[in-house]
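What follows is a single structure, written as C-alpha cells, with notes after it.
For this depiction, one protein chain was excluded, whereas all remaining protein chains were kept in their positions.
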Amino acid sequence: MTLIGAEGGGSESDSDEIDAERAQASLRAWEKKYQSERAWEDLEEDPLTGRLRVNARAVELRARERRAKMASAALRGGAAKGMMRFAYVVVDLSRAANEEDFRPNRLSVVGHCAAAFVREFFNQNPLSQLGIIVARNGVAERLTELSGSPEAHCAALRNALDASGDFSLQNTLNAARTSLKSIPSYGSREVLYIMSSLATCDPGNVWTEIQATKAAKVRVSVVAVAAELHVARRLSEETGGTYGVSMNADHLDDLIMAHAPPPPLAEDATKSCLVQMGFPQKKHVSKDALIVGTRGDYVCPRCSGRIDELPSQCTVCRLTLVSSPHLARSYHHLFPVPAFKEYASRNVSAKESGIVALECSACLASITDASLASECEHCSNVFCFACDIFIHERLHNCPHCSCATHVESRKKAS
Amino acid sequence: MRFTIDDGGSAPIEVFFPYDSVYPEQVAYMREMKRALDARGHGAVEMPTGTGKTITVLSMCVSYQLAHPEVGKIIYCTRTVPEMEKVLEEMKALQAYIEKELGAETARMLSLGLSSRKNMCVNPAVADEGSRESVDGRCRRLTASWVRERRLERQARDAGRTVAAEDGEGDNEGGVSCCDWFEEFETAGEKAVLPPGVYTLHDLRQFGRAKKWCPYFLARNMISFANVIVYNYQYMLDPKVASLVSSALEKECVVVFDEAHNIDNVCIEALSVNLRQQTLENAGRSITSLNARIDKAKQTDERRLRQEYERLVNGLAQQGVLARGGGEDMLMNPVIPDDILREAVPGNIRRAEHFVAVLKRFVEYLKFRLQSTQVEQETPTAFLQHCAANAGIDGKTLKFCYDRLTSLLKTLEVVDMDEYNALSLVANFAALVGTYSKGFALILEPYDERYPNIPDPVLQLACLDASLAIKPVFERFQSVFITSGTLSPIDLYPKLLGFNPVCAKSLEMTLTRECLCPMVITRGADQQAVSTKFDVRDDPNVIQNYGRILVGLAQTVPDGIVAFFVSYSYMENIVSKWHETGILREIMQHKLVFIETTDVVETSLALDNYRRACNCGRGAIFLSVARGKVAEGIDFDRHYGRAVVMYGVPYQYTLSRILRARLEYLRETFQIKESDFLAFDAVRQAAQCVGRVIRSKKDYGLMVFADKRYNSQDKRGKLPGWITSHLHEEVLNLSTDMAMQVARTFMRSMSQPFSHDDSKKSLFDQEMLNRLAAEGGYREALPAQARKLAPEIMMHI
C-alpha cells in the first residue's frame, strides 16, 4: 500500500494552497503570452486628437521591417520578371477553414485576402490572366477559368465562400496543371495555394502529381494559414515557389500580397519571342459618321479599324492592341526607387539631439523623430517616414529626383 | 577543424573535429571528458540528442589517444546494431579528417564493430539460419575443435581408402562438413589481420568474403589490435559473454556506454534468471539425454571421462577451458570471474553420473518448489538452507554446477547447445544462487498477478543490485563514461551503479530558437484534472478529456503525432473507450491512427505505414507504449513527429514483487526512497518518450505531458535540464483549450523561415574558437556564449 502512496507522492507533497497560487501564476503567465492577439499595449492616446493610435515604439518596429522589405525589393529590381503571368489561385475551403483562430473565422479572412489579392494582381500584372480553384469535399472545382477581369473572379469567390469536407492537394494540383498546359510558351505558369487544412486526402500518390507539375514548369507557391505541412513545403521547394506560414491575419495578408508583383523568372520557364502590338488612340466618332463594323472609340494604328475595348485584337488586321498605360503599370517593377538612406544615421548631430526641427521635403510635415526620417541618395532630400513608405510602395517616384532628372536630361540633351 | 581544449588542468589537448563548426555544449562536453581522462576516473554526462554526442566522444577520445599513446583502446558500447553502424560512420569521417590533417601513417588506427554471428556470418549455409541461437549452434557444429579434428582424421581415413564405420556423434552431426571461411582463417593463422581503417559490420563481411576469412572470428582476433571497438552492452556487462570477448582488453581502455539511461536494468537482467515449468521439463529431458550420452561415452571411450575426472581433481584453475583454439565458445560462467573460487570441484560431482544425478535432484527440487500455491519470497541463503535440507544439495555444489556442466558437455563433445539451453539455465541459476548471498532475491509466483486464476508458476532469481554486474567494468578500466540524452537526476546513477564519477554534468542544448515546447496539461476543458493514477484512470471524464487532447492536437498539428501510454492494457482500454464514445472517429477525420502492438512485425508494419502517411501529407497518429520497443528505439524526427503526448506518468508495475524487492534493497543499501526511485524511473521513461521527436537542432516538436502530477516539482525537477529549461511558467498547469492555443502559436512561429546566420550564436566556427582560446579558454567564453549551458542539476534524494 505504501507504494500506491509513494506513487502519488508528488501530489501529496505540495499542499493545495501552494498549488492554487502556482496555478494562478501560470494562468497569468499564459494569458500574458498567448491572449494578446489584440495588441492593446501597442495602443496609446493621441495627444492631438483624443483618439487611440498605435504608439511610437510599435510604429518604429514596423518601420524597421518595412524599410528592410523596401530595400530587398529595390535589390530585386533589375532582374527579369515574368510580365505575362498565368496564375491559378487555389483557395482551400475544406473543413479546416471553419476554424476560428482568426476573427471571425478563417473563411472570411481568407476570402477577403484572396479578393484583395486578385485585384492587386491585376493592378500589378495588367497583361496577365488568373483563375480560381476551390478545394472542397476532397475535390477541386474550377471556380473561374483563366481570364483578365478581377471583378468576375471576386464575385465568383464571394458566392463560393462556404467550407466543408477535406482538402486534396493532388486533385487541385492536377486541375491547375491540366488547364495551364495549354497557355502560350512565353507566359509564366503559376499556382498559389491559400491553405487552411493541415492534411491532404488524395485519391492516389500526390508525389507523382508533384513531379508532373515540376516537369510542366509550373511554379507553385503555398501560403499556409495554420502550420507547416511537410508535403506542401516540399511541393513549393520542388517547383521553385515560395512557402509561407501566417502568424496572424495581417501577416497572412502580407504573405498573400507578396505574390502580386511578378516573380523573377527562372531561365527556362518561358522562352522569349517577339510579339507585335499596337497602341491605338482614342478618337470619338461623330454620331452621323458612317462606319462599317464595330464602332468603338479606339483606332487601330495599323489598319485604323475601330475597336471597342483594350486590351484586345484588331478585328481587321489581328494586331494585338494594348493601351500603353497597361504596359506602363508594370514599369515600376523594372525601375524601383532605390531605398532611402536613414537620415539620422548620416547626421550624427541629429542622432544625438534625437528631435530636430526637420521638414519633409515632399509633404512639408515637420519630422519629430529624426531616427525615422530618411534621405534620398540622389537628390539628398529628406523625407518623413510616411512619404518614404508612400514613395516606395505606392508612388514609385522620388519627386525631386524626377525633377532633377528632368533638368539633367535637358543638360544631357544639349 | 582543430582546436585545443584547455581546462587549466594538465596539458591542453588538440582536438580533431571532422566538421567545421562545433556546438558550445560539445566543447563543454569535451572539457568534462578531458577532466575525467586526466584524472583516470569515470564520468557521467548528460547531453540532449541531436547535439552530436557520438562524434564529440569519438573525436575527444581519439585526440586524447593521439596525445597520450599510453591510453588504451576506446570501447564504445551501444544498445543496437544500427546505433553501432552510426558510430562507425562517424568514426570514418573522423578517421578521414585526421588522416587529412596528420597524414595517413601517423594516424594508423583500426576501428571495428563486433556483433553476434548472426550479423557477421558470411557462410550462406549458416547465415540462412533464422534465429541467433540456431546460427551460433550451426556455426559451432562446423567449427568446434573436435569436429575439425575428426574431420581431419576422416580425411586421412578417406585418403587411406578405408571406409570406417561412423561413430554416433559423426552421425548426428549429419556428416562432417566444415566452414571454409573458418578453415581459411585458421590456416592463415597469424597472417590473418585487418589493415588499419574503419570497419562496419558490412565492411567486415565484405572483407571476409574477399579474403575468404571468417569475419566473426577475424574481428574477435583483431580486438586486441584495434584502437576503437564498437559493440553491444552485453559484451561488456553480461559475464557469460564478457569473459569470452572482453577478457583480453587491457586496463588503460576508455569505455563509453552510449544511451545509458537504462544501463541499470541491463545490468540487472544480465544477472537475473527466471525458471518456469516449461524450462524445468526441458531440463529434465536434457538430463536424460545427457545420461544416454554418458553411457555411450562409457562404452566408446572411457578415456575421455577419466581425463576429465583427473582434471577436475586438480581443480578448475588448471583446466584450460578456453584452450584448444576452436570456434566452440561454450557456456561461460554467469558469475563475475573474480567470484569463482579457485579450488577443486567438490567430490560429489566429479564423476559425470554423480553430477547428473545431482542435477536431476536439483531439478526435481525446483519442480517441487514450483508446486507451491502461494507467493514466496526469500533470500538466497534461505533458499540454500531449504535446498540442503530437502534435496541434500549444499551451496558449494550448486556454485560449481555451471562449470561442471560446461566441462561435461565439452568432454562429451556436445556441440548443439540449443538442446541444452534449459539445463544450462538451471545450472546458471544454481551457480548464481550458490555464489551470491547478497543483492539477490528469490521470488516464486504461482500465477501472474494480472490473471490470478491461470496458474503460471515462475521462480525468479532477481538481481537487485545493478552495481554487481558493472562493478568489474569500473574496476578494470581506468575511465568509463556513461552518457545519454536523459541521465537526470545525474547524481542518482553513480549511486545505482556504485561508482564515483570525476565529472557528473548535465549539459543543455543552446538553441537558436525555442524549437522544443514542452507543456503540462493538468486538466481538460471542463477544468477536471486528468491523471492516470489508479483511482482515477478509469474515470470516463478523464478518458474523455484525454481523448479531447488528442482531437485538439490532431486539428492543430500537421503531419505526425505520437502518443505514449503507460501500458498496453491501459492503451487498449482507453482506445476502446474512445471508440465507443466516437472520439476515435473524430480523430480519424483529421489523421490516420496506428497502434503499437506486442507483435514486432505488426508494429514495424504499422510504423512503416505511419511514415508513408506522414510523407504524403495525410497526417497520422501513432499510439505507443512507454517502455515499449518504439519508445526506446524509434526516432520520430522532423515531420514524423511534430508533437508527442505522454499520457500519464509511466510508473513501473508497482505491485510486481521483484520491483518491491529491489526497492527495499535500494532503501536499505543506498538509502534511496522508494517513491523517489519510482518517480525517477517513471520520469526518465517519459523523458525518453518525448525526446523521440527532437533529433536535431533544426527539428522542432511539441511535448505534451498530460497528467496533473507532472505539475509537481518532484516530477518536473527530475526531467533532464534541456527540457526543464523550456518549461516556463506559462506552459505549466494548462487546460486543454489553453494548450491548443499554445500549440497553435508554437506551430506558427516554428514554421517561420529561420535564416542560418541566426544559428551562428549556437555554433563555434574555427576563428571564433581561436578567438575564444585567445581570450583565455572556454571557461570564460562558454558561459558568456551560452549562459544557460551546463548547470549542475542537484536533486537531493
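Miscellaneous remarks
As written, the chain order gives the labels A and B, with residue 1 at the start of each chain.
The rule is short, and it goes like this: contacts are C-beta pairs under 8 Å (C-beta built on N, C-alpha and C of every residue); 3 or more make two chains touch, one makes a residue touch a chain.
Just so we're on the same page, contacts and distances are computed from a predicted model.
Of "3-methyl-2-oxobutanoate dehydrogenase (2-methylpropanoyl-transferring)", "Sperm-associated antigen 1", "COMM domain-containing protein 3" or "General transcription and DNA repair factor IIH subunit TFB4", only "General transcription and DNA repair factor IIH subunit TFB4" is the UniProt protein name of the chain excluded from the display.
Although one chain is omitted from the display, it touches the following shown chains in the full assembly: A.
Considering the whole complex, the residue from A:Arg22, A:Arg302 or A:Lys341 that touches the absent chain is A:Arg302.
Of the listed positions A:Arg142, A:Arg234, A:Lys341 or A:His396, the one in contact with the omitted chain in the full complex is A:His396. Touching the chain that is not shown, out of A:Ala116, A:Ala152 or A:Ala258: A:Ala116 (per the contact rule at the top). Across the interface with the omitted chain, chain A contributes residues 46, 48-49, 51, 53, 78-84, 116, 119-120, 123, 186, 257, 265, 270-284, 298, 301-302, 310, 319, 323-325, 327-335, 360, 362-365, 384, 386-387, 390-391, 394-407, 409-414.
Note that in this section only the chains that are shown with their structure count from here on.
Chain B makes touch with chain A in their complex at residues 533-534, 555-559, 589-591, 614-619, 638-639, 642, 651, 654-655, 660, 663, 673-675, 678-679, 708-709, 711-715, 728-734, 738, 741-742, 744-745, 747-753.
Interface of chain A with chain B (complex): residues 2-11, 13-14, 19, 22-23, 25-27, 29-30, 32-34, 95-96, 99, 101, 169, 198-202, 205-207, 224, 226-232, 244-247.
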